[in-house]
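Have a look at the structure below, then the notes.
Note that one protein chain of the assembly has been removed; the remaining protein chains are unaltered in position.
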Amino acid sequence: MDVLLNDEEEMIRDSVRQFFDAECDMLRVRGIEDGEQRSDPELWRQLAELGWLGLALPAVYGGSEAPFTQLCLLFEEAGRALAPIPLHPHSVACLTLAEAVDRGDCGALAETLLSDACLGDCLLTWAWSERLPNIGPEAVGLLAVADGNGWRLHGQKRFVEAFELADYCLVAARTEATGTSDEGITLLLVDPRSDGVSSTAQLSLAGDYHSEVRFENVYVAGDAVVGRVDEGWALARPMLERAVVLNCALIVGATRRAAERAFDYAKERVAFGHPIGSFQAIQHTCADMITWVDGAELLTREAAWHIAQGLDAALPAAAAKAFTNERCQAVLREANQIHGGYAQVKEYDQQLWYRRAAAWSMRLGTSLEHRRTVARAIGLV
Amino acid sequence: MDVLLNDEEEMIRDSVRQFFDAECDMLRVRGIEDGEQRSDPELWRQLAELGWLGLALPAVYGGSEAPFTQLCLLFEEAGRALAPIPLHPHSVACLTLAEAVDRGDCGALAETLLSDACLGDCLLTWAWSERLPNIGPEAVGLLAVADGNGWRLHGQKRFVEAFELADYCLVAARTEATGTSDEGITLLLVDPRSDGVSSTAQLSLAGDYHSEVRFENVYVAGDAVVGRVDEGWALARPMLERAVVLNCALIVGATRRAAERAFDYAKERVAFGHPIGSFQAIQHTCADMITWVDGAELLTREAAWHIAQGLDAALPAAAAKAFTNERCQAVLREANQIHGGYAQVKEYDQQLWYRRAAAWSMRLGTSLEHRRTVARAIGLV
Amino acid sequence: MDFGFSEENERFRAEVRAFLAAHVSAEVVQEMHDADAGADVGPLTKALIRKIGDRGWIGMSWPAAYGGRDADIIDQYVFEEELARARVPLNLGNFIEQAPAIMQAGTEAQKKYFLPRLVRGEVTFALGYTEPSGGTDLASLKTRAVADGDGFVINGQKVFTTRAERSSHIYLMARTDPDAAKHEGISIFLVPMDTPGITVRPLWTLPGGRTNEVFFDNVRVAKDTLLGEKNGGWHIGASALNLGRAGARRYCIYVSPFEDLLEYLREDEIGQEIASDAAVQDRVAELYCEAQVARLFTMRSLSMVRRGVNPPYEISSEKIWGPEFQVRTTETASQILGAYHQLWQGETAPNGGSFPRQYVNAMVSTFGHGSTQVMRTAIARRGLGLPKD
Partner (left out) sequence: MDFGFSEENERFRAEVRAFLAAHVSAEVVQEMHDADAGADVGPLTKALIRKIGDRGWIGMSWPAAYGGRDADIIDQYVFEEELARARVPLNLGNFIEQAPAIMQAGTEAQKKYFLPRLVRGEVTFALGYTEPSGGTDLASLKTRAVADGDGFVINGQKVFTTRAERSSHIYLMARTDPDAAKHEGISIFLVPMDTPGITVRPLWTLPGGRTNEVFFDNVRVAKDTLLGEKNGGWHIGASALNLGRAGARRYCIYVSPFEDLLEYLREDEIGQEIASDAAVQDRVAELYCEAQVARLFTMRSLSMVRRGVNPPYEISSEKIWGPEFQVRTTETASQILGAYHQLWQGETAPNGGSFPRQYVNAMVSTFGHGSTQVMRTAIARRGLGLPKD
């Protein structure tokens, strides 16, 4: 037991941070936010070249087979840097494909995509939630009706990241009309440019886009299945846990940076003849901020460690997300309060961290939903 | 609209406070807590003589017919003084009897008891909750089986105040086996010394006693009914609302005093070369404390005003209680924190307010239960 | 204690409601939103303000001698509450925020000039307090006004000067004696915004609105722009600021995210499904109780003002509780609505994206017009008598 980073982890954290410090300044972040492009292709290419896109993927596809804990550190740094790239949806989809291949439940398409994904030549995303913002199996209603060897999709998905940019989207559908249970779900790789697919990208608080995707009689071939037919939940559950933990890592990374900026500001800014950071009220607020973000980080890393160890991560992932959502919002709020009016001003940088981390904390399940999961896991339900 | 006290209200508040200041010091409070007696008969007699016991009761029984808002002020002061008398259960029962008589739904027994109650010659209490600490109609399960003109009671009540001291106890029973609904409830006056009644008094955090009362085939005559048979909820609902608001008034009164003691302590106590009240952290805490207790007081008084006006008080009473329970506990907690170790010491007085106000905040419905009522009233359920 | 409104108040409420129903169109509301986002004040807005001014509803509780109506302050509360309920984003409070100070400290000529025009909406003030280096430490301001001939010459910079681009005047705090103690060398000037040497630069804010930096470069003003005593400005400002914090409008701002949330959960189909969870109900009911406290604190302050009492700490309590409640509401709402709460635009964004706007907007209340830190210190010292360091 040693919850601190080991040498290898520190090395990874430091080199990722150096990379982002050098390549991803706020001009670049603002460039994507204010421009036409929705992702920075140059940054993406650089990440691929340095091997970061394949960090936790199997060596056979060009990955480094690093444990999930190290991927988690990469995400903390990506969050810290506000890297304007679809690292999250891409990684979630890639990890799920790799898991399916590893289980022997996947065809050749997935293997090709994984090789391309490590090289940065193929961008993947995934689609789960629909009408409600939930991430339990009850969220999946999209119908997949058998048609020969393949299926016909009828329905919609909401809150899909980078859908218009992606080469493939891993879509959760109901191949059996089992209502809201975890049976009868199948994961399918869908080309966003398929006939019958349409989408509307909606601007989020983070400045990126969440798409609403409609499927009207969309044909998907049999080899598009990832995992087993009707038993998609077996793969989806770890997918969702990974998605949740990586989302927490992004939030924690960005929130810590927002807090550090506030600490720095408190040291410099003078009011009533003293740096405001010398006032007890500000000092105690800062003490709470670091305590909360540290707590979120430890919960997140412990959940990542469970995943890396192959242990059941449902409880620690839900606990991390429930806590991180709320406490990181609180840290951001206090960081704003320290900055005062400047926190509101667009041309001042603080808001970049604030908006993104806050928006991320609203994704992938509310704290209320995750606490339901916790309550179930600790035997209250 | 003027939410401050008017001249008459200020006069009542001041004269009650003067009375308690003169007659109810902490020696007297500790005397009852540490002694054999469970109530101070001398204080009770004085209150009766000064007419306070009949403050809000009809003139025909010797009362002053003051509006419920003024009774609320009396309770704030009784809470402030920690008066060791069963004012709360007695007043709740008396108000309900008076209401029943006013509706023409009550026999001669109630009228006699009311006259005696105003004189301090008869002590009343009431019994509602049983297995669960709830105060909704679902809490009532005690069976009343018809027997001639009367009933036979089978079952139990919990959390009954001053049961062993009381001359009569207003008991809620099910005269129709309607399960948990608000139909089939009847209120009955039971003599605690009746055959088949037994009770166990259990020491509470407040230092007073809550009794568990068992009814084994207890005969109650037909003239013991208060209100209408099977329609007791019509009377019980306002009874519970009054009970809740008066409970809030006790909490608010005691909590404000606990807070004032902490403010005084913060002005006197020196640490690090300054009165601790000059530190920003203490100042800001004190600012929150006064804000919270003021909020609880305003909610409580607004609910009392609704009752006094004959308006529906379900929502304001539930809101007052949900808020008061939690925020007054927070005020008490911070007051303790300001006092440091002394807050823990029995021979130091601060704990007297702390224990009582905290215990009261645990009675008559949890904040969760009252928020359910609020949610229903605002159309969420 | 009387928590109800009188028959007269209720009659007036009905009158206001009828007026708003008749005269407020979707177009004029849109015009106001556009103006908040930087557009010029539109003709419909101007016409509506004129109609409101004609009815004497701006500054209605003032003395008739100054263009008011001698009305019950509760009527003003009712009016502001109705304006907020009708979701008219018109801050009439801003129109008259400086009026108490002018009434208190102004010359007869200033009162005669400004007060009727404020009430009619012909004169509007931007608030020239905050400076880049100052923040909540207002008294450290560096903008200088130097006596020069018959007037003053002003140099310096203000920031977060909302509505500077569309106000006729700025209510300016400037230092007139740099050698005096911090609070004693400050004066207030009522400066027309079209005075040469004033430059306004927009600062765009997160919810999409505009505030400004205002630069003063050798701005020459007449002597009669001075309000009250030279070097006595701090004390005028402080009392006006305290009174300016009372009123229904702020309370309505504090609770508006809660009302939006409640409406969505009660009336939207998805909202209803989300609200079927008892845990959601519990959290929303908790917010409801807290909203009532925000309302009651406002009612308490008004009750005191109406009795002629300048509340020693109660307005500060209101100004802590309300803003922090507002922030808490948006954070709680974000964990009830989840991904819907972050949709800024688009057809699936509830209320056209108002939730994330409420979220980023809520914080303004916690530092605008006196931060919650400053308010807490004021309560402790002025309200509870805790000692200064």
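Structure notes:
As written, the chains take the letters A, B and C, and residue 1 is the first residue of each chain.
We adopt the following convention: contacts are C-beta pairs under 8 Å (C-beta built on N, C-alpha and C of every residue); 3 or more make two chains touch, one makes a residue touch a chain.
Because the structure is a prediction, the values reported are computed rather than measured.
Displayed chains that the missing chain touches over the full complex: A, B, C (touch as defined at the top). Across A:R17, A:R45, A:H284 or A:K346, the single residue that touches the chain missing here is A:H284. Counting the whole complex, the residues of chain B in touch with the unshown chain are 129, 131-134, 158-159, 200-206, 210, 212, 269-273, 276, 279, 281-282, 325-326, 329-330, 333, 336-337, 340-341, 343-347, 351, 354-355, 358-359, 361-369, 371-372. Summarising the interface, chain C meets the missing chain with residues 277-279, 281-283.
In the full complex, chain A contacts the hidden chain through residues 1-6, 9, 69, 263, 266-267, 274-275, 277-278, 280, 282-284, 286-288, 290-291, 294-295, 298-299, 301-302, 304-306, 309, 316, 319, 322-323, 367-368, 371-372, 374-375, 378-381.
Basically, only the chains that are shown with their structure count from here on.
Each chain's centre was taken as the mean of its CA atoms, and the one lying most distant from chain B is A.
Rounded to a whole number, the gap between the C-alpha centres of chain A and chain B is 52 angstrom. Averaging Cα coordinates per chain places chain B and chain C 41 Å apart. In chain A, the residues touching two or more other chains are 279, 281. Under the contact definition stated at the top, the residues of chain C that touch 2 or more other chains are 280, 373, 376.
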